[in-house]
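With one protein chain held back, the other chains of the complex are shown just where they sit.
Our next item is subunit A:
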Amino acid sequence: MSPSVRLQEMIRVIRSARTQGEERGIIQRECADIRAQFRQGDNGERSHSLAKLLYVHMLGYPAHFGQMECVRLIASPRYSEKRVGYLGAMMLLDEKQDASLLITNSIKNDLSHSSQFVQSLALCTLACMGSAEMCRDLATEIERLLRASQSYIKKKATLCAVHIIRKVPELTELFTPSARTLLSEKNHGVLHGAVVLITELCERNPDTLDQFRKAVPELVQIMKGLVTSSYSPEHNVAGISDPFLQVRILRLLRILGHKNDTASDAMNDLLAQVATNTDSSKTAGSAVLYETVLTIMDINSESGLRVLAVNILGRFLLNNDRNIRYISMTSLQKIVQTDHNAVQRHRGTIVDCLKDQDTSVKRRALELSLALVSAVNIRSMMKELLIFLSVCPPELRSQTASGIFNAAERYSPSKRWHIDTILHVLTTAGGDVRDETVPNLIQLITTASELHCYTVHKLYRALVKDIAQQPLVQVACWCIGEYGDLLLKGECEEIEPVQVTEDDVLDALETVLQSHMTSPATRGFALTATMKLSTRITDNVDRIRSIVSIYGSCIDLELQQRAVEYNALFKKYDHMRAAVLERMPVMDKNSPGHTNGDTPGEIKEPDTSKPKPVEAGLLIEPASQVCDLLDLLGGTDTPLQPSPAPTSTPTATSSADLLDLLGGLEPTPVPSVSVYEKNGLSLKIQCDKQTETEVTVTLTASNSTQNDITNFTLQAAVPKSVQLQMKAPSGNVIPAHGLGQVTQTVLLNNPNKVSLKMRVRVAYSNQGAIHQDTVQIDSFPSAACQPSVSPL
């Protein structure tokens, strides 16, 4: 067998390997040697071999055959072998390996060894890789060492105890008494360990926390000593006396003073002293100041102190050192909710940090800027944010875009500004916005009816310039389809007039349809828009027909279906086409997450001080997030009209039908009270209580005249705190001579238990004349206050 190569020689040889393959070969040879060495047994060479194996392990090669050797070396009486053995144990054995339990006994013996260096090896290894069982076995040993040994061992035993507590939280009581006494140590190492131990104990157990609150004066003393002490070369770092210990004490004080007035008072002076006296020109001083600021913000400090803390953070913001700017922004982020005004003062600097070169700083500045947007500064902030969006790194784009959208939604000063902002974002970063942006934008556009002309012109121009951004193209197609007539009219107050011909518009839409950049969803938008234009333009209807019929044989199923149905509209149902493709009504804003059919109807929340009339029937249908789906519905089924149609389209939430079923289960014993009688139309109501706060009201209308009442609709309004939900009526024609009735159910939710009132407006046609009337119902039948007798 070749003589064993010394460690450094081996390293040299490995490093001289020119290729990966060569290196692997060398390593294999060496490992074979090492294995043979291990088999040979004790001959003084074992520690060399293990050291070589550890090097091989660090390069990334498997080294598990060395585990047993570690165990053997640890048990050896020689210090050099123990040293390498323990190092190997920390590198190769962890609590997941079975062999780790084998060293428990060795560690136990070494903990009572005569040499403190052997003891320290054992402590270090236990603290590094000790499993829960090992910790349980050896906890009492550690506790003994905590109390009666020199400081060299004490400090290691303290940190070992910290590890034990982290692994086995039940052992906290074991270490609590000793921890308290350790605070009176003079040795900084032991003191530091003691503070860490107490911090760990307090974090785990609130009772221990109360106990240690009594130690606050002592900690304050120690801290004062450090801050005011004269220069001590042993612990000095850049003029700060032992910053490691100072920071740990501040951290412990933070935990002890949190939500506790007495403790917080005791440390107020100290914190003020540290905050004012610490020199922050070097990192050590800044570290201490940083910890001080965090502590001030987290305890019940007096307001003067808080102001001081925010000012320190503001000073940090202006520092040249990037690290300090970064952490100051991180801390400001934590307090921006509670001390909003204080942080606002530094808004300028924060916005400047958006232009920093460094990505970490940019990210923090972005988060903080978004948190600082308010109604007052929205315009200037948005300008900065939009500039940032155009130059920001790609990983921050979607966060910026969604942040801008949220801010715009909350604080936009005008609808036009809002639409402009969203368009700007879509043109700059259209690929990174979320999916629900498109329906949200469309809904916003429909509500801003005075801006339709302006919007469609802007979108048309954007579309003509560039069709790569899918969300923008989708919105543009939808608008052109919807408001194409406004586009063709050419004039618009807020934009320079440009003459757009029908051919131009159809060209644009066709480009979208044919481009390979367009996604299938966008093609759907474009096709529907083209179809809608057939009623809004006059000359080129044939062109539209031909476009639509081409897609009748498209491979994409969705497009093909649409095209075929639109073709049918042209051929067989031409008389319906105008009504089908009419302009859409204003859509209602839904909370995110609602999709068609998800929720049973919609609960309207009155938003003015007066009760607002609520549209009944189909408009309750949750505005589908995919508006072209509505289009499809409108195209294939009964026309979508503003007035509620009695026969809801099949997609009108099937759950609404379910609720109708529930609503229809009226307990018959409840009497119905007549509330309105005029011109032959009579209205009765019936109430019953479902729960403590919910009442179901059924309105029944009957007709005693000679003629049928048609187009009968009911609208209802309730006081502000009551929530109202109207179900679809059973019909809108009331036969004459009382031969039939129309019923409509209304669900009321009265959480504040105010007195229930309802105002009902009826509208109907009778003999060609349109009637409208209002009924005020001030008192509901007393049955409403009695528990309902439900058949279920």
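In this section, a residue touches a chain if its C-beta (ideal position, glycine included) is under 8 Å from a C-beta of that chain, and two chains touch if they have at least 3 such contacts; residues count from 1.
In this section, contacts and distances are computed from a predicted model.
The listed choices are "NADPH oxidase 1", "AP complex subunit sigma", "Palmitoyltransferase" or "Histidine-containing phosphotransfer protein"; the UniProt protein name belonging to the chain that is not shown reads "AP complex subunit sigma".
The chain that is not drawn here is touched, among residues A:Asp358, A:Glu582, A:Glu694 or A:Asp773, by A:Asp358. Shown as candidates are A:Ala127, A:Ala263, A:Val548 or A:Ala701; the residue that touches the absent chain is A:Ala127. When the whole complex is considered, the residue among A:Arg18, A:Arg39 or A:Lys96 that touches the unshown chain is A:Lys96.
The omitted chain makes contact with just one of the residues A:Gly21, A:Gly41, A:Gly60 or A:Pro394: A:Gly60.
Counting over the whole complex, subunit A has residues 6-8, 11-12, 15, 47-48, 51, 54-55, 58-60, 78-80, 83-84, 87, 94-96, 115, 117, 120, 123-124, 127-129, 131, 152, 155-156, 159-160, 162-163, 188-189, 192-193, 196, 234-235, 237, 242-245, 247, 251, 283-284, 286-287, 290-291, 322-327, 357-361, 363 touching the chain that is not drawn.
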